[in-house]
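For this view, one protein chain was removed and the others were kept in their places.
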Amino acid sequence: MSGYGTAFSLLRAQAGDAWRDYTRHAFVEGLKDGTLPRAAFLHYLRQDYVFLIHFSRAWALAVVKAETHDEMLAAVATLNALVTDELKLHIGICEAAGLSQAEVFATKERPENLAYTRFVLEAGYSGDLLDLLAALAPCVMGYGEIGTRLAAETTSDSYADWIATYAGAEYQEACRAAGTLLDAALIHRLGADYASSPRWDRLCRTFRTATELEAGFWQMGLTP
Amino acid sequence: MSGYGTAFSLLRAQAGDAWRDYTRHAFVEGLKDGTLPRAAFLHYLRQDYVFLIHFSRAWALAVVKAETHDEMLAAVATLNALVTDELKLHIGICEAAGLSQAEVFATKERPENLAYTRFVLEAGYSGDLLDLLAALAPCVMGYGEIGTRLAAETTSDSYADWIATYAGAEYQEACRAAGTLLDAALIHRLGADYASSPRWDRLCRTFRTATELEAGFWQMGLTP
Amino acid sequence: MSGYGTAFSLLRAQAGDAWRDYTRHAFVEGLKDGTLPRAAFLHYLRQDYVFLIHFSRAWALAVVKAETHDEMLAAVATLNALVTDELKLHIGICEAAGLSQAEVFATKERPENLAYTRFVLEAGYSGDLLDLLAALAPCVMGYGEIGTRLAAETTSDSYADWIATYAGAEYQEACRAAGTLLDAALIHRLGADYASSPRWDRLCRTFRTATELEAGFWQMGLTP
Partner (left out) sequence: MSGYGTAFSLLRAQAGDAWRDYTRHAFVEGLKDGTLPRAAFLHYLRQDYVFLIHFSRAWALAVVKAETHDEMLAAVATLNALVTDELKLHIGICEAAGLSQAEVFATKERPENLAYTRFVLEAGYSGDLLDLLAALAPCVMGYGEIGTRLAAETTSDSYADWIATYAGAEYQEACRAAGTLLDAALIHRLGADYASSPRWDRLCRTFRTATELEAGFWQMGLTP
């Protein structure tokens, strides 16, 4: 249904309103219709750069926690996409938006940003690959879903580049790959009936908490 | 000067206004003069219970990261004080305040709470014992300092039990022990001139961030 | 059957010959009939002291990885038994055997010792509590089983103290507590039918590898 795999669809469904609050946040709607203030967008971009550093570290942790060759290759591919492509792309977007690399690097991390990345990393350190992937999924797939919807619904050119990035073939493929990794990792550890395992509840809670922290990140974006 | 060791005094001094914002937060002043609303206090107690669970986990991580016999014994002693004494004491305080254990256990963790504990745990997982202790110190010693000051300045009986706990001999001894552990761990790894090591800057940043997250925790306490 | 819980019985059974090779190793039989050379025993005691330090760290990691209040309390209790009681007891046994504390502290860790403890710690860091407990169980329960058997079968007084320690009520209770923790942790995460979960295979492999490393530890004990 979501196109990002079975487990993600289940996790997304159980997150209920939290998923809607995240993916249809006022910040997102402002990207769609162009009403998001420029200052908020630049502020968000800078925080998102710090976020991506820690998010890359979390994907590197997924490599450490991989138990199969395929899991390792999938996590390395995502890590590369983040560190080699997305971080550079981000610097480019920031510069196009008038932010020097020095300004970006000097960004002071906001608590809402810190809360999210440390939650993800700690979930990964304390648990296994499933706990980590459940914490990573809302960001990866949520941005994919937002990108796709905004590409279809946007009424403004103001944030067309941002929308094109996440609606684009490359990012969508990354979402599908993450979904495939998540499905396979669950089946590998808990069997095809993974949603009946007691562990599933905890993974659902982790996913929901990460989703709430994503909404908090957008909210932070509105207050430069 | 602080009575909690040399390194803590240095860390506290460099944190500047952040330390003041934390230890003289409106929540603290409300505990002192009894103007803190009961609902805020009960809300805080419940969140603090969740906090203590993760804080205990962080002290257990200090045992894992210990490199000497003395470090291990000191961390085990603190862990025991937290898990065996303070968590039980906390349940007692909650019950005296009219909160059942079931209510306490059912507490949904607030983002400000989550941010702080995950920051501490992640600092510990990603770094060595020094990184972890720098993240733990603001809570341990800050409460000691607040307790001592409030015991001297309080004008109300409303929160006398809470104040007595943190001003008490047992808690003050725990603060001194943590200060001794921090001083020794620094000297053991970086030498007596540890504050000249480049690592010191990072430890200062970690301490300051944890201090800011403590202020955020009080602020959260004001909004049940 | 084993008296140390259901999961342990299953893990022990699947380990097959590896379990026998560990629990009936020549070193063990030498403890039983008193033919173990004194030099081998003293060498073993010194290595075992280093082992206990890392084993205590691994139990502290179990506290970090606990997901319930009961899991946390059980892991803290074991950690205390190790750090507060067993390490001290060990120093006492060493001194009674003519080894000064300085000699014990100066012990150079042998590769077979290092292999085992790092395997346990890495399993714990990379996985969740189940992975860690599966790696810890062979040592805890294996010594309990060896102690009980040797108390019944011993034909010599040479190592009566050692045998009495592990056959004793206190140590046996610790084994039962570890078994209860393991059973509950499995059911909590994987349900009552945990042995049907794909994860079970990995836990069995971890248990078997740790069992083999225990046999390697005895073998190392024979070559001072």
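General remarks:
Here the chain labels run A, B and C in written order, and each chain numbers its own residues starting at 1.
We adopt the following convention: a residue touches a chain if its C-beta (ideal position, glycine included) is under 8 Å from a C-beta of that chain, and two chains touch if they have at least 3 such contacts.
Just so it is clear, the model here is predicted, and its values are computed rather than measured.
The chain not displayed here makes contact, within the full complex, with A, B, C.
Residue-wise, the contact with the chain that is not shown comes from A:Leu61, picked out of A:Leu61, A:Ile163, A:Ala178 or A:Ala215. For the options A:Ala26, A:Val83 or A:Leu222, the residue in contact with the chain missing from this view is A:Val83. Of the options B:Glu112, B:Asp131 or B:Asp183, the residue whose C-beta touches the omitted chain is B:Asp131. Mapped onto chain C, contacts with the missing chain fall at residues 111-112, 114-115, 118-119, 121-122, 125-126, 209, 212-213, 216. Mapped onto chain B, the footprint of the missing chain covers residues 64-65, 67, 125-128, 131, 187-191, 196-199, 202. Touching the omitted chain from chain A are residues 53, 56-58, 60-61, 63-64, 66, 69, 72-73, 75-76, 79-80, 83-84, 105, 121.
To be clear about the criterion, only the chains that are shown with their structure count from here on.
Among the remaining chains, those touching chain B as well as chain C are A. Mostly identical positions are employed by chain A and chain B in their mutual contact, as over half of the interface residue numbers are shared between these two copies. Least-squares overlay of CA atoms from chain A onto chain C yields a rotation of 180° to the nearest 5. By C-beta contact pairs, the most connected chain pair is B-C.
Each chain gets one centre point, the mean of its Cα atoms, and the points for chain A and chain C are 42 Å apart. We define each chain's centre as the mean of its Cα atoms; on that basis chain A and chain B are separated by 32 Å. Under the contact definition stated at the top, the residues of chain C that touch 2 or more other chains are 64.
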